[in-house]
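Submitted below is the structure of interest, expressed as structure tokens.
One chain of protein is taken out of this complex; the other chains stay put.
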């Protein structure tokens, strides 16, 4: 099941349209290419409908949202929904400002998302309007631990029912769930939080995998979360060999994604379902 | 002839003004520095005339165009033309949306470009309004091959007559031509298409080489295309040694440009003229 996910990406080379932030946009484009997909970034309201129509999936990331691009996000999101493309939301910093929280709610009201990926504070904000977002990082008070895992899963499944979207919450422990089934994923490395863009890049990989596997969105999303976490682990092993720092780590992370195959993923994924 | 091109860049350190996309802008700035030139990015309509006046060349890249920057492109382009600076157009994604195609035509109508560089689908769009642009990638149906090479050269020379610009079409085989003479270039490596920005970076290098060689624009453009392709080959050799992935390849590509000299270029270029 997980095996086919990557092979389908390789076969289809899905084209992913991203309306995303200017901080990590280059990493987003490169991780898509490394994943076997192809990127196009376009955010003007006069072209987003056409561009998204050419593509196989859409990412909406509110990391550096502004009044001009919010409108483009809505136009593109509606068009992609209409075309039944996977649409993935990354509500970066939801909870950190009224603009971000309001925009996240506006997007959720107007667009049917396939997947919503965020850290736990962002996801809590979306669910309840009260996550403790610290800038663009999750607050430690919100963290998912072994102790509150079942509670977190129930919470996430309920949010999936309400939004109709697969929810992917990433942190030390990742949860990917729809209304019925949850995957708990323990891949990843703490160093991933010392470079910018790992969350944004994961969102792109989710879109790529979903675009190539439109009938298996939950499995595709879980596979993407495993893949990114596994690359984080593999990159850390290589980093230790070369005694590098965080910038080398960023490079190795994308390198590992460009070399990942089904066999490596199936052997390295640390996943269970509940 | 080709020998002097790089030496002139080293002597003059041309300053290149770029109005470009936010996906690859950092790579564009770094490749200019690696090439021996210096970058300045400025896109506000209230300063582009002054900024471009300080510079020796202008790049207009429509990769993430929007209504605000289109106007700046026109203002800057007109000023640079007036000052007889080399002006290079990179019509990223022309054909993928009406906005991009219309903007490309508007720019061509209002600005006298020295060089237009794109993939074959973008160039066909500019010539005929009907290239099969797939997002920002060329469509395989458009590809230049050994079989249609003479036909492609004739087509490109005709477009040069019509636009008054040197045309650089890049892909597996590259063609650089004006109305009279065409260079066919076979440098490059397939892996260049697995990182974002190789096209955008090449456009910057063309601007740098043209800025330092204003009386030899055709040769300067051909040299830049050879240089970028050769760096793609050299970077691939190094990549094999270190067993790296696509992100390492991106780094090595810029590294190679920073170490390229006239001797390496003249020994490595694979060029013929027709």
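Read from first to last, the chains carry the letters A and B; within each, the first residue is number 1.
We adopt the following convention: a residue touches a chain if its C-beta (ideal position, glycine included) is under 8 Å from a C-beta of that chain, and two chains touch if they have at least 3 such contacts.
Since this is a predicted model, take the numbers as computed values, not measurements.
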Residue among A:54, A:99, A:127 or A:143 touching the omitted chain: A:99
Missing-chain contacts mapped onto chain B: 15, 17, 22, 25-26, 29-30, 33-34, 38-44, 46-47, 50-51, 54-55, 68, 250-259
Interface with the unshown chain - residue positions in chain A: 21-24, 26-27, 63-68, 93, 96-100, 134-137, 194-197, 244-248, 250-251
